[in-house]
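With one protein chain removed, the remaining protein chains of the complex are shown where they sit.
On to chain A.
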Amino acid sequence: MSANSDTTSPSTRREAQVVLPAHLHARPAGQLARAAGGFRSALELDYNGRTVNPTGVLGLMGLGATAGSTVTIRATGPDAHEAVTALTEILANAE
């Protein structure tokens, strides 16, 4: 979390589920991790009972998430809405 508690933008929490159109292998995992690194919110990605921080490309690849399965993206923080929107967009369009 940011050290500056910004009282004008209260922390929000957003969550969304995505059915993967393709395996979450190296390239889409890299794309997701790069994008995730640009947000201030705390991020989590759930798959098959496991939770990883989506800023970590190795953790994402280690999930072994396959096409047709569902992942959940969760964000808590000032840009939670933008983060979930951006990350679900990447996951939904993974090739």
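Keep in mind that, in the parts below, a residue touches a chain if its C-beta (ideal position, glycine included) is under 8 Å from a C-beta of that chain, and two chains touch if they have at least 3 such contacts; residues count from 1.
We take it that contacts and distances are computed from a predicted model.
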Query: For the chain omitted from this view, which of "Non-heme iron oxygenase ferredoxin subunit", "phosphoenolpyruvate--glycerone phosphotransferase", "ABC transporter permease subunit" or "Thiamine biosynthesis protein ThiF" is its UniProt protein name?
result: "phosphoenolpyruvate--glycerone phosphotransferase"
- line: Even though one chain is not shown, chain A touches it at residues 26-27, 29-30, 33-38, 55-59, 62
